[in-house]
Structure formats: structure tokens, C-alpha cells
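Right after this comes chain A.
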Amino acid sequence: MNFWRVPFDANDIEVSRGIVYILDDRCKGCGYCIEYCPKQMLEFSPKFNKKGYHPPVAKNPDDCVNCHYCEIICPEFAIYSVEAKPSE
Partner candidate 1 sequence: MKPAVLTGAHYITGDEACAEGALAAGCRFFGGYPITPATEVAERISERLPEVGGTFIQMEDEIAAMASILGASCAGVKSMTATSGPGFSLMMENIGLGIVTETPCVVVNVQRAGPSTGLPTMGAQADMMQAKWGSHGDYEIIALAPSSPQDIFYQTITAFNLSETFRLPVLIMTDEIVGHMSEKVIIPDAKDIHIVSRATPKGRKDNFKPFKPAPPYGIAPMPAAGDGYKVHFTGLTHDEKGYPVMTVEAQAIMMDHLMNKIRNNLDKIIMTERYRLDDADIAIVSYGVSTRTSLAAVDEARKMGIKVGLLRLITVWPFPEDQVRQLANQVKGFVTVELNLGQIHYEVQRCAGYKVPSYLVGHPGGSVISPDEVIKVLKEAF
Partner candidate 2 sequence: MPETSRKTSKSPVHPLDDLLRTDRIPHIWCSGCGTGTAFSSTLTAIKGSGLELDNVVMVSGIGCSGRAAGYVKLDSYHTTHGRAIPFATGMKLANPKLNVIVFSGDGDLFAIGGNHFIHAARRNMDITVICVNNLNYGMTGGQVAATTPFHAKTSTTTVGNPEAPFNLPLLAYASGATYIARWTILHTRDLTNSIIEALNKKGFSFIEVLSPCPVNYGRRNKEKSLDTLKLYKKGIIKNNSNPADTDIDFDKGIILGKFVDIDKATCIENYDNTCRLI
């Protein structure tokens, strides 16, 4: 995120982290998750799934903030995120 100025507590706030899971063979390549991920961390995979669609792939997996938006906008039940343990 680009800040106009850096908030004083920028280093104290714990941003949620997530892991995104993709069920490739359910995907129909609509692109909603890619378009609407707030962190723009998904892109079309060059690979094809069983039906010939390009499922998404996380291009920057570390950026996932577990917002679940891909999960709820996906019409195919093909993607979801879970909380990443903040162990790292």
C-alpha cells in the first residue's frame, strides 16, 4: 500500500496473513478473484485445468491478507483462504 504519510503505528499493527488454496479443476477462468483481490496477488496460471481453463495462481503468496474476498466472489467454490499462522 502506498501511504501519503506513514502512520505512527505502522510498525505495531499486525496485518492478517493468509494462505490461499485453489481447487484447479473447479475453476472456469472467470477472472473475478484476480480482478478483485485487494492485494493483486493472483494471476492466471499458464497451465490448463481438466476443462481447458486457466486457473489462478498466487503470484505473490506472501501478500495474502486473508480477506476472503476471492473465496466469496468465486462462483465455482474453487478458491478459499485460511489464516496463516503468524509464526514467521
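Everything that follows uses one rule, which is that contacts are C-beta pairs under 8 Å (C-beta built on N, C-alpha and C of every residue); 3 or more make two chains touch, one makes a residue touch a chain; residues count from 1.
Candidate selection criterion: all candidates are chains of the complex that A comes from, given by their letters.
Computed from a predicted structure; not experimentally measured.
Novice: Hey, among 1 or 2, which one's touching chain A in this complex?
Specialist: Considering all copies, chain A is touched by candidate 2.
Novice: Can you check the complex and tell me which residues of chain A touch candidate 2?
Specialist: Answer in residue numbers: 17-26, 28-32, 35-36, 51, 53, 57-58, 61-62, 64, 69, 71-78, 80, 84, 88.
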